[in-house]
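For this depiction, one protein chain was excluded, whereas all remaining protein chains were kept in their positions.
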Amino acid sequence: MSAGARTMAIAPHRTEGTVDAGLREQVAWSCRILAMGGHGDYTLGHVSARAASGDHILMKPNGLGLEEVAPDDLLALDLEGAKLSGAGPIHLEYVLHTEIYKARPDIGSVVHTHPPYATALGATDATLELLNHDAVLFREGLAYFDDTAELIVRPEQGAAVAAALGNRRVLVMRGHGLIVTGETVPWATYAALTLERVLQIQSIARSLGNLLPMSPEMADRVYPAKYRDDHLAKYWDYLVRQVRRAGLAEGMPQPGDDRA
Amino acid sequence: MSAGARTMAIAPHRTEGTVDAGLREQVAWSCRILAMGGHGDYTLGHVSARAASGDHILMKPNGLGLEEVAPDDLLALDLEGAKLSGAGPIHLEYVLHTEIYKARPDIGSVVHTHPPYATALGATDATLELLNHDAVLFREGLAYFDDTAELIVRPEQGAAVAAALGNRRVLVMRGHGLIVTGETVPWATYAALTLERVLQIQSIARSLGNLLPMSPEMADRVYPAKYRDDHLAKYWDYLVRQVRRAGLAEGMPQPGDDRA
Amino acid sequence: MSAGARTMAIAPHRTEGTVDAGLREQVAWSCRILAMGGHGDYTLGHVSARAASGDHILMKPNGLGLEEVAPDDLLALDLEGAKLSGAGPIHLEYVLHTEIYKARPDIGSVVHTHPPYATALGATDATLELLNHDAVLFREGLAYFDDTAELIVRPEQGAAVAAALGNRRVLVMRGHGLIVTGETVPWATYAALTLERVLQIQSIARSLGNLLPMSPEMADRVYPAKYRDDHLAKYWDYLVRQVRRAGLAEGMPQPGDDRA
Partner (left out) sequence: MSAGARTMAIAPHRTEGTVDAGLREQVAWSCRILAMGGHGDYTLGHVSARAASGDHILMKPNGLGLEEVAPDDLLALDLEGAKLSGAGPIHLEYVLHTEIYKARPDIGSVVHTHPPYATALGATDATLELLNHDAVLFREGLAYFDDTAELIVRPEQGAAVAAALGNRRVLVMRGHGLIVTGETVPWATYAALTLERVLQIQSIARSLGNLLPMSPEMADRVYPAKYRDDHLAKYWDYLVRQVRRAGLAEGMPQPGDDRA
């Protein structure tokens, strides 16, 4: 093994890149935002999005860390996992994505990562408590998958994960990691970041005293004003700027670019 | 949603900027100091100050992260929340500010953020303990607001929050976040930073053993020598230098500027 | 003591450097990867590798922090600890390395560091729990050495440590620190990083609720697909890129170098 530099994107696939260009960029930003938010685990973890055409998805390739993914690195896969375009290898667990997209037409983006707080939660008997506004995003509760802690590599395993997800936003895979879904890439990304944040607050709260969660009824009252598409648009633009300030935007279009 | 760069301040409102110039700068530094201190939550959280004229306040606009606020971005609002000047949108919860200014003529600055330790404290039955000099700043105790965890968007809600604050320095909004007030921007900013610090120390202390807080009488003896305007002036100047060293001063006047 | 700059590598030992060149580079990257992962403790901690010839090892010299080690800084020692080449002083505890290489022909690399989580674990009655995929790497359990907390400086002490290690991957030296071994430098390095990560997750999990570890049978099912040489090669290349991005590659060959 040499001290190899990252070369995968040196020959960008401009032809493919012009299809789904905006979505490719969103997925790449999502990867970098998640890296910034502590979701990185070597080259593991992946983000995908359903293309507007509906017949394929765009997915992070294997071999890159989350903060290294550029728009042209993304693979186009059909819903059976066949590679339509892209140079890098497919993550073993692509069925997590394809089977969820099949089962949930409302979902436009899937995140699978192993962040410390959510992974830790999945290894305990604790549940996410309604401690603050962040928690309200998950007021319908988290789904859990505990059939196996193995890698999910076969379509029927992916389908079992999708079934465990049901109609929720988030699935915790016990002994393994996290699935966060969203109607759009920004929603899935934001929910993944916010879940880690709320669990960190829950850990701190337990270090300070006994928990006083809000009632489910209160969470229902908080939700509509707090979680809106127009708020999310502002958060997303901010997160992209934050990635740039953190120096994690190498290989991404610059603000003045044609493609930006 | 595009990977939009921050453009809000590109056309600075120099005309407005020349009114309240020093105070605008203080509020912008306060936002950046709070970001550096871990108070950021996407584009949420806001700082305001009462103008010397008494007839309006200056407040962070919506859509920017705390570390992105420049003096010319600030909105001038009257005490009913009408925008007198400024290009950006008003935060939904501006009534937190306006109603507190109406109820408390002694207050010159209001901070509302969702930092992890104070937010966590508000979700527990714990109280701030008098563990060290930092805690002494809050020796009169924290006020709590638990009427609702909803966003505070109507004047009567803001008035209820102001009533819960009473004559204290800090209000914890259960399930939501923090209000910190001060006679000046530096005092409110410093108190907000120090509250997170003391709660972090409280969390560590509980991880080490049983707490041995000082007595209220001791806190009263510590306070006068510890908390003085001349100390605060030094801390503030230091915090501004620290923001510069952290690379978070883009868009702020440089040390040699006319306006600095 | 002056504010001395690091000068040890100013006169590189090119002659020695050309022997074991690739392995020297791996050991130097390993040191920097471990520094990035929180294993640093002033100039303490060391990494070694067995040379392909089998008659000597390459080992970090004393006097440098982990993030400062360059390929030409490494000492070549025979298995009795005699220095064959290299300018810097030998770490007192070199026998930890030499005695393990003698006892375990399958081992190609040894890491000894004092990272916070593993050091803390060794000071408790806790064991590593099978909480997630990271933990599965250690499914055979950790070995412990508790004959003494003293520095291990004599060959018979090193032999006792090697005996306590037995056929395991990791040994926790109670009151002292950590030994992690691997067939290759990347495996030992990765295991050392991953151990800290899994213990951090264990600490977080305990802060959230009661632990639900997977069964040993499940860990045996997870292992083969999760821990493979080809995965490791990707992680290693990523870690080297991460060190470069973190600005910790000064003195290392650049991607375009002849030696890279």
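Note that the chains take the letters A, B and C in the order they are written out, and that residue 1 is the start of every chain.
As a working rule, contacts are C-beta pairs under 8 Å (C-beta built on N, C-alpha and C of every residue); 3 or more make two chains touch, one makes a residue touch a chain.
Just so we're clear, the structure is a prediction, and the values are computed from it rather than from any experiment.
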*For the chain omitted from this view, which of the shown chains does it touch?*
B, C
*asked:* Of the residues C:Ala21, C:Ala149 or C:Ala164, I need the one that contacts the missing chain.
replied: C:Ala149
*Could you tell me which of B:Val110, B:Leu131, B:Ala149 or B:Ile179 touches the chain that is not displayed?*
B:Leu131
_Need a quick check: the contact residues on chain B for the chain that isn't drawn._
22, 25-26, 29, 129-133, 136, 186, 197, 200-202, 204-205, 207-214, 218-219, 221-222, 225-226, 233-242, 244-245, 252-253, 255, 260
*chain C residues that touch the omitted chain in the full complex*: 1-6, 42-43, 62-65, 67-68, 92, 114, 116-117, 119-126, 148-151, 153, 174-177, 199, 202-203, 206-207, 247
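Just so it is clear, only the chains that are shown with their structure count from here on.
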_Chain with minimal offset from the mean of all protein Cα atoms_ = A
_I'd like the angle of the rotation relating chain A and chain C after CA superposition, in degrees, nearest 5._
90
_Inter-chain centre distance, chain A versus chain C - centres from mean C-alpha coordinates, in Å_ = 32
*Report, in whole Å, the distance between the mean C-alpha point of chain B and the mean C-alpha point of chain C.*
45
*Any chance you could list the residues of chain A touching two or more other chains?*
202, 206-207
